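One chain of protein is taken out of this complex; the other chains stay put.
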Amino acid sequence: MIYKVVKNVIEATQGIEDNMTLMLGGFGLCGIPENCIAELVKKKTKGLTCISNNAGVDDFGIGLMLQQKQVKKMISSYVGENDEFERQMLTGELEVDLIPQGSLAERCRAGGAGIPAFYTPAGYGTEVAKDKEVRVFDGKPHILETALTADFAIVKAWKGDTAGNLIYKATARNFNPMMAMAGKITIAEVEELVPEGELDPNQIHTPGIFVQRIFQGERYEKRIEQVTVRSA
Amino acid sequence: MIYKVVKNVIEATQGIEDNMTLMLGGFGLCGIPENCIAELVKKKTKGLTCISNNAGVDDFGIGLMLQQKQVKKMISSYVGENDEFERQMLTGELEVDLIPQGSLAERCRAGGAGIPAFYTPAGYGTEVAKDKEVRVFDGKPHILETALTADFAIVKAWKGDTAGNLIYKATARNFNPMMAMAGKITIAEVEELVPEGELDPNQIHTPGIFVQRIFQGERYEKRIEQVTVRSA
Amino acid sequence: MLDKNQIAQRIAQEIQNNWYVNLGIGIPTLVANYVPKGINVEFQSENGVLGMGPFPFEGDEDADLINAGKQTITTLPGAVFFDSATSFAMIRGQHVQLTVLGAMEVAENGDIANWKIPDKMVKGMGGAMDLVASAENIIVAMMHTNKKGESKLLKNCTLPLTGVGCVKKVVTNLCVLEIKNNAFYLIERAPGVSVEEIKNATEGTLIIEGNIPEMVF
Partner (left out) sequence: MLDKNQIAQRIAQEIQNNWYVNLGIGIPTLVANYVPKGINVEFQSENGVLGMGPFPFEGDEDADLINAGKQTITTLPGAVFFDSATSFAMIRGQHVQLTVLGAMEVAENGDIANWKIPDKMVKGMGGAMDLVASAENIIVAMMHTNKKGESKLLKNCTLPLTGVGCVKKVVTNLCVLEIKNNAFYLIERAPGVSVEEIKNATEGTLIIEGNIPEMVF
């Protein structure tokens, strides 16, 4: 097997430079690569284009990078939980490309799967369709969407093995598998790293072929955005 | 939960009529829906268009349907293990649409995912590209491939639950998950049917939403095409 | 006039047996509380879960288990998790039978605007554009008028669109409307609300055919 383990988050994020394009897994704060984000905040890498469904909150996740103005451009579907984000966007400090969530997921998958473009009905007739080719299939108009790739994709999994195979937990899976496919270099941080052969080959969500570096993260905070409970 | 269980293979295949389009999961004889194929052979449904990576062998799998001339058209990537198939194709009794294997898989997925068409480099410059749009992305020519769907998709899984969730075993997964997505009605036969809640929600390969009918099959023969062993 | 819970309750009556349903944030989320007895339904959340159950009891929250509104949830037996691409394959591929979502504006041709107020609110469309572009059944849950009393059921949307010609049914605090032939067809009135009130609150073309019954809960 091919050994993908790196020593720590420092080694994992080596080579991430100013002005690169990064994909970051997660939905809201669920399933985000906390360790790598913290390291990028420490490294103060600037001018980044970040592809991520959301932009974290003001004091966690990608929000921490926004506070330091490390991000030049965000490519996301929803950025509603972040005041600093909205401020930077409205003043024009931050470029923002808002993409329908399904198109974002599929464009990442396409990037990893060698499919340069596909048609989708999402966004037809809206400002999302601006400058995009429209084609009618079966009487229904669709727009052409192109693949997304990144210099580095950074994903977070529940378990991983030394060959880079990943298993996610519950809804922390979200964008991680597609982004893992679409990175030129994909970094996986996992809660538990096990030797190859310990994960059931039938139950792996991301095959190790998509992962170039893996390490076990430390001290996951796993903050919850909207704690919602029912009365007992 | 939505209850998908049907009594038996007869109830499962109800509504499959002459001249319909069927998708059948499996790669070679691995992971094919043996029970449903046997029932179709018994029912003698004719004029079928079958979308399946292979066409079985002369005396098993879809080969049994070919012997009875139930198939009008095959849409496949490789049909090399079947003499009767080759005979019918060369005499023109059988229409055949040969498709690169990756394009076949992706076209089924696209059909299930509401993506009417996508670009792929596979087949560019070959007879597969005939009458297909060519477009250059990033300096490389691609051809436009369209989605495939079927009146019925028939898949075989290892385990399934009453809500239609499926788990496949090893390489018997192959085309089954994409075809499950692409059937107007999807029939799943499984080796073991369990009550909802018994399968780990994190380890399901095909979510039940894609499956309309499920039943536990009988007497799986699971024939091996090429028994290959090493010396002890 | 209906309150938010009653709007949700009225929408729940539209759910048919064995449907998969996607509920948006806000009033739509409340629909899950009012599914009629005997109706089997599975709720999908586009962040990657089918078979959502109620919110957890305090202390049972799991950071790895949330809905698209980022709220902690639970799952029911038979639930399944999947990635975002598969989730939108379900939505785009029309495997989800009903989408319920909120709106800022709906037009008489079925256009919907619910994601952006230029220069003011730019949170993003999330999954809404995929949902409205693909769903066979879309029910919009909304207030009939805005805080200034202006109609939100218009001849043409004034805000950036989320989708074109896709809304088939609207349930507001005042009534149930069906959209066809470029008009709002009045189907039911909220208890105690007159046809006249509805007329006055609707800017778009309103068609009133015969006697309009009150809703029955």
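Labels A, B and C are assigned to the chains in the order they are written; within every chain, residues are numbered from 1.
Here, a residue touches a chain if its C-beta (ideal position, glycine included) is under 8 Å from a C-beta of that chain, and two chains touch if they have at least 3 such contacts.
Note that this is a predicted model, so its numbers are computed, not measured.
Listed by label, the shown chains that the missing chain touches in the whole complex are A, B. Only one of B:44, B:184 or B:222 touches the chain withheld from this view, namely B:222. Check B:21, B:53 or B:149 against the missing chain and you find that the one touching it is B:53. Across B:89, B:153 or B:211, the single residue that touches the chain missing here is B:89. One chain of the complex is left out; on chain A, the residues touching it are 1-3, 109, 111-115, 161-163, 165, 181, 195-197, 201-202, 204, 207-210. Counting the whole complex, the residues of chain B in touch with the unshown chain are 27-31, 53, 76-81, 86, 89-90, 96, 98, 100-106, 108-109, 120-128, 158, 168-178, 205, 222-230, 232.
Operating definition for what follows: only the chains that are shown with their structure count from here on.
Placing every chain at the mean of its C-alpha atoms, the farthest one from chain B is found to be C. The centroid of the Cα atoms in chain A and the matching centroid in chain B are 32 Å apart. With centres set at the average Cα position, the gap from chain B to chain C is 36 Å.
Among the residues of chain A, those touching two or more other chains are numbered 106, 120-121, 168-170. Within chain C, the positions touching two or more other chains are listed as 49, 81-82, 85, 88, 91-92, 134.
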